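For this view, one protein chain was removed and the others were kept in their places.
Let's look at chain A:
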Amino acid sequence: MNILYDARLDGELPDNDKQQVLATLSQALPGMTLLHREEDLRPFECDGLSAYRVLPMLVALPDTLDQVETLLKTCHSLGVPVVTRGAGTGLSGGALPLEQGVLLVMSRFKQILEVDPEARIARVQPGVRNLAISEAAAPYGLYYAPDPSSQIACSIGGNVAENAGGVHCLKYGLTVHNVLEVEVITIEGDRMTLGSEAFDSPGFDLLALFTGSEGMLGVVTEVTVKLLPKPETAKVLMASFDDVEKAGKAVGDIIAAGIIPGGLEMMDKLAIQAAEDFVKAGYPTDAEAILLCELDGVEADVDDDCDTVRRVLEATGATEIRQARDDAERAKFWAGRKNAFPAVGRMSPDYYCMDGTIPRRELPRVLKGIAALSEESGLPVANVFHAGDGNMHPLILFDANKPGELELAEEVGGKILELCVEAGGSITGEHGVGREKINQMCAQFQPDEITAFHAVKAAFDKHGLLNPGKNIPTLQRCAEFGAMHVHNNELPFPELPRF
């Protein structure tokens, strides 16, 4: 698949003259950094999905919200598309630029505006790094719960836009559960406050609607997050299994025992080996799968829960159970998991990270399916999961320099996602649809559902100028893509013309 913008399938984009746009914007925003020379644009040509690159027409780096507002209003009146970018760590091409569009980079908004330990909130600008919030809250014994593995680099604005998760979200929730209020600016330049420092607000839950909307509805310009007290203690158990299915079953059994672990992660053999080679986390490299189960809370409860989990793991046939002796070893256990992506990256010239979710009980079946796809294609697949919440990250290893391998990796990835949908799951648990999974949206949603999504988009951005071509496919795209995937002998979108 070619994921670059395709006017035939994604809709015509306004064709503006670069020099004219540059002149108008420079005049409207004399003090703002506006990059236009190819060598200056180059660093912004891709996000974390680096296989795809497009040079934007212009890159805007505003320092003030007034500049953001003026920029959006001007682009709106000129009919110039705008793609917002945070830290550019997104893995689905959500911040992939458009040749005919302005890339609005929010990275200069780096201030932590307020940490209020009494109210347990932090108010920050959108370019603040996820980890920086927890660091600022640490002196008060507080932290910001969602912890994507990219937390040292990704921005809170990007987290809101993607509804980012992390290894602790089964217990502590995703971004949507931990954000109280956002300030946004729409493409028309309207400034709005959504949510509030109180637990709820009158009217529709636009805060929830904006969370995970991938920069399609507005630009996030300020974020107020909830801070939680640091758990008194956290302990990690690592269990080894000689069979992936047993590990999968153990996950369900732990939850069935009434325990919601702070983190419950699983890695398969290839991922274990990669992580061990990279960070020497002390993982058993002969195991077929390991589970990392973190229990946190009040000391006495955690000890009780550790005992319960240990019993469950023994009963499901774990071959070895180790408890991290101290915080240093606990950090080491987690380092392996948190560095799993780069670790796999060292094993192979390229890898392609998937993000499907499934009901947990389907884990064994989906794993078998993935193994079969791997064998069939000849591309190795390493599996790391947020097992507690059924969010899988299969990493497909390939070499982009070998002709056809990238396409093959994409094809395998697409099939894995369809497997997830068939199992009752979703094509994305936390990385977002972006540009990458635009076709798979057609597998997950019916045309009427897609139409409802377009209606929501139209309520905020009538002319489709914010991040066009991302997140929600056109029905034309689905008609064409769907023609290749006939489910149950039913032709999807029969009412639409074929191309």
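Operating definition for what follows: contacts are C-beta pairs under 8 Å (C-beta built on N, C-alpha and C of every residue); 3 or more make two chains touch, one makes a residue touch a chain; residues count from 1.
FYI, contacts and distances are computed from a predicted model.
S.K.: Not counting the visible chains, the remaining one has a UniProt entry; which protein name from "Glycolate oxidase", "Xanthine dehydrogenase family protein molybdopterin-binding subunit", "Cell division protein FtsX" or "NADP oxidoreductase" does it give?
M.R.: Protein name of the absent chain (UniProt record): "Glycolate oxidase".
S.K.: I'm checking contacts with the chain that's been left out. Which of A:R120, A:K269, A:K332 or A:R365 qualifies?
M.R.: Within the whole complex, the residue contacting the unshown chain is A:R120.
S.K.: Hey, which of A:P43, A:G141 or A:G378 is the one touching the hidden chain?
M.R.: Of the listed residues, the one touching the omitted chain is A:G141.
S.K.: Specify the residue from the set A:D66, A:E135, A:D303 or A:E376 that touches the hidden chain.
M.R.: Hidden-chain contact among the options goes to A:D303.
S.K.: I'm checking contacts with the chain that's been left out. Which of A:R42, A:R191 or A:K368 qualifies?
M.R.: Among A:R42, A:R191 or A:K368, only A:R191 touches the chain that is not shown.
S.K.: Among A:K73, A:K269, A:R322 or A:R361, which one is in touch with the chain left out?
M.R.: A:R361
S.K.: Could you list which residues of chain A touch the chain missing from the display?
M.R.: 116-121, 140-142, 162-163, 165, 169-170, 173-174, 176-177, 186, 190-194, 196-206, 208-209, 211-213, 216-217, 229-232, 252-253, 255-256, 258-260, 297-301, 303-305, 357-361, 386, 388-391, 424-433, 437, 441, 444-446, 448-449, 452-453, 455-460, 471-472
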